[in-house]
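For reference, the structure is listed below as structure tokens.
Of the protein chains in this complex, one is absent; all others appear in place.
The letters A, B and C name the chains in turn, as written, and every chain counts its residues from 1.
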Amino acid sequence: MSIPIGVVGFRGYSGVEAVGILGRHPEFEPVLLEHRHDAGDDRKLVRKSGPRRAAASPEAAREAGVQAVLLATPPEVSMDVTPGFLAAGIKVVDLSGAFRLQSAENYKHWYKEDHTAADLFSEAVYGLPEYNRAQNAGARLISNPGCYPTAANLAIRPLVAAGVIDRAAGVICDAKSGVSGAGRKATHKNSFCEVTENFSAYSILRHRHVPEVLMTSGLEEPEFSFTAQLIPIDRGILETIYFRATKSMTAADIVGVYQKQYENEPFVRIYEAGHVPDLHAVRHTNFCDIGVVLDAATGRAVVVSAIDNLVKGAAGQAIQNLNLIMGFEETAGLL
Amino acid sequence: MSIPIGVVGFRGYSGVEAVGILGRHPEFEPVLLEHRHDAGDDRKLVRKSGPRRAAASPEAAREAGVQAVLLATPPEVSMDVTPGFLAAGIKVVDLSGAFRLQSAENYKHWYKEDHTAADLFSEAVYGLPEYNRAQNAGARLISNPGCYPTAANLAIRPLVAAGVIDRAAGVICDAKSGVSGAGRKATHKNSFCEVTENFSAYSILRHRHVPEVLMTSGLEEPEFSFTAQLIPIDRGILETIYFRATKSMTAADIVGVYQKQYENEPFVRIYEAGHVPDLHAVRHTNFCDIGVVLDAATGRAVVVSAIDNLVKGAAGQAIQNLNLIMGFEETAGLL
Amino acid sequence: MSIPIGVVGFRGYSGVEAVGILGRHPEFEPVLLEHRHDAGDDRKLVRKSGPRRAAASPEAAREAGVQAVLLATPPEVSMDVTPGFLAAGIKVVDLSGAFRLQSAENYKHWYKEDHTAADLFSEAVYGLPEYNRAQNAGARLISNPGCYPTAANLAIRPLVAAGVIDRAAGVICDAKSGVSGAGRKATHKNSFCEVTENFSAYSILRHRHVPEVLMTSGLEEPEFSFTAQLIPIDRGILETIYFRATKSMTAADIVGVYQKQYENEPFVRIYEAGHVPDLHAVRHTNFCDIGVVLDAATGRAVVVSAIDNLVKGAAGQAIQNLNLIMGFEETAGLL
Partner (left out) sequence: MSIPIGVVGFRGYSGVEAVGILGRHPEFEPVLLEHRHDAGDDRKLVRKSGPRRAAASPEAAREAGVQAVLLATPPEVSMDVTPGFLAAGIKVVDLSGAFRLQSAENYKHWYKEDHTAADLFSEAVYGLPEYNRAQNAGARLISNPGCYPTAANLAIRPLVAAGVIDRAAGVICDAKSGVSGAGRKATHKNSFCEVTENFSAYSILRHRHVPEVLMTSGLEEPEFSFTAQLIPIDRGILETIYFRATKSMTAADIVGVYQKQYENEPFVRIYEAGHVPDLHAVRHTNFCDIGVVLDAATGRAVVVSAIDNLVKGAAGQAIQNLNLIMGFEETAGLL
């Protein structure tokens, strides 16, 4: 019998993805939790079907048998509803930035608004399973990593740990994302005619995902610079990461560092030296694909890291975390 | 010396196109007339340049030497500002639907709002130059044809006139448009993620452009059916038009009808029998391209008519009309 | 334990889709059968994984335990390899047009080449499960329907059977497809710069899929006209179908005809009267979605039928057929 999992924000792009994965999951069943924040219509099918529905309240969720909720909501909604679900004994995986930065001050600096549930920072676990797996398993509240930081941290952290990056020379992350990363809200900037046949940079050097990379990658602030750019596609993040190697080494050496770190990881795939992923490699999957090119003469290296922003960058990783906190195989429903 | 031409609604997609064509025009110079309806920012260039600006009032326009205005505005704005410009002796080419239907009742039926300048219907000329050239030349107020009707009327009218369409069997127009046809306003429906990798029909059998086709093509209402559909592209309209021939004829016979009608027309191009245009053929041009395929065994014919909705379907045709009312070569600035 | 299913043509777009579905299927496991016709490289991953491989010969397939094969190959390859697989006791679901038309003469007329395995027509079953379910179950060789005919036949046949179409007035099918329908072979016509921001018609009134519609829909040749057009998207077919109703009826009446026909069908979804599907509704699914709009005053009706050309139009329907001939739940692996 399937375990009911609530989804708040089920009309947003991450929410739709979460409902889809839960619907194919061997252990879970999605329950749509309707919040006043929702907007939009359902398809006008003669025979209605699809997941059960309930109000987005702790009471209604409990009545529906919901044991955990995924919050595919803006941070202000996540802050608002999380305490109630936790108090009702319902575990929470939050896909927003509400609980990632672990200090109200830090949150205010990057998100430009006050935090209204700062007492929950102490128990929120930053859910990057490849590094926080053990902690996740016992958590009540998981803060699901941001899309850009997931691709960046999986690529950078092993290299910092192995000491192969010349940190004085800095690490540059030139990141590109599909438009679904900006959410479902209609804006002029994200309208079709503005995006198609275009390419544009935004939040240069000051994107709110930067502190997540600093928290996890092992780099210090002056060492890391980040630029986000919009590709005219629906989904996918590709990051081109530039650094200098600390000593004479080959691309194969760096591939070796990744292999050692990730050899048992189900969702990280490493490419042969000199080969890198494109976005079709990861589209609609929970994989993070990583490849390296290195110019031996100068020691300059280029790492390409690619994910689907709605899967490994949002709903897929959330369900990977949900599998962990609910005691199932980490890959269930995701391969 | 260039003649100043005002553009109201210069930030909308048709307005941008109009400003661009006027900027390259040998006789005209664009003046941006700022209306409260405008929204959006300019590019942050260090050295500002570009067209002169003035308020969108008759007084300011006259002070700027404006002799005619193009209204690239919604119908309610066009109805509001047209009387003032005319009273000030400034000619008007209106790109909206405000003055096309020529009766307040008809307008209300299709546009779902009251008409506030119905006294102007009597002098508004429906500006399809290929058929109304003589009338245009003396007009103060030209109502620029809709994008869909331009492609439809140029394709259908010569065939109705020549009696080659079996009207009892009906004429079906399956029309497809790029997204700029929906204007610049941000809506969920026109957001990138909803449009890309999609194709959708809307206003099936009840599009507000239908009455313009009935006014001009020679068809009666029960004979014509029209469906509008959205292509995931920026600009372009392609209409696939189906009918039965009245008698045994070939595609070449129908091509002959078109050739005879349009042999001196600078902006209508006809294809050899059996060949039809695609949208790249007309993109960024003021051409309407028309081709025919016919199955001699059954008499079924397919006509494809293609335009750029922002040029021949809007700003280009408006300037073709402007050339006429200002006494210049009809093709000036448009080839 | 999973049943090995061979896929010939596994690098083509339908083949990739088939391998993906088989990989997620509860009863089957894909085996890649390498044919000289294949081209292209695999991703350069450090840890290789993915399906087993064998040569595309009956012997190698049997050795790999293969019980049935999907041929995602051009018709000339399908004709070439089918007899061998059948002789080896391996069932065949062919996705090409090789065995659809059921006469060598008809084949030559539409495919412009000789048929080399015409003796197999007698046992090839045209696998549109919604109509041929019983026959499929006992077949050794299933000819999987074409993409365009699948969407057309599911929409038209119930209406012909119920007598609601005025056949004398004809049925027009204005069909639009994504580019993957043209296969994986690089051509100038299908190159990115030719397709993007374009829309084009091809094979007007003479597409090779027409005879499949005539075989199954119940319409006669002079009654049906078909135009295929290319949308700048990866995948999806949307057909806009025009006809006149035989008598005074409403859209709801026609919806009722569909409901009655398809109420127990797992893969056909009907929309409420006046609503129609777009391509996002069916993308990456095995559904055929159908909706109707009708103008009661004139009796003109518009039906929109949408499928994913690579799923219900190819690999998904092939596996639906495979489920039938192998004795499993028809929906296994497809919901």
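What to note about this one:
Rule of thumb we're sticking to: contacts are C-beta pairs under 8 Å (C-beta built on N, C-alpha and C of every residue); 3 or more make two chains touch, one makes a residue touch a chain.
None of the values given here were measured: they were computed from a predicted structure.
Here the chain not displayed is in touch, across the complete complex, with A, B, C.
Only one residue in the set A:I233, A:I270 or A:A315 touches the chain that does not appear here, and it is A:I233. Among the residues A:A104, A:A169, A:L214 or A:M249, only A:A169 touches the chain that is left out of the figure.
Taking the complete complex into account, B:L45 is the one of B:M1, B:L45 or B:A87 that touches the chain left out. Residue positions on chain A in contact with the hidden chain: 169-170, 172, 174, 176, 178, 194, 196-201, 204-206, 221-222, 225, 227, 229, 231-236, 238, 240, 242, 244, 276, 278-280, 283, 293-295, 297-298, 300, 302, 304, in rising order. Looking at chain B, the residues touching the absent chain are 24, 43-47, 196-197, 255, 259, 263, 269-272, 275, 277, 281, 284, 291.
The omitted chain makes contact with chain C at the following residues, 13, 40, 179-180, 184, 186-188, 190-197, 232-234.
FYI, only the chains that are shown with their structure count from here on.
Sorting all chain pairs by how many C-beta pairs they have in contact places B-C at the top. Nearest to the common centre of all protein CA atoms is the CA centroid of chain C. Averaged Cα coordinates give chain A a centre that lies 46 Å from the centre of chain B. Computed from the mean C-alpha positions, the centre of chain B lies at a distance of 39 Å from the centre of chain C. For chain A, the set of residues that touch two or more other chains comprises 196-197.
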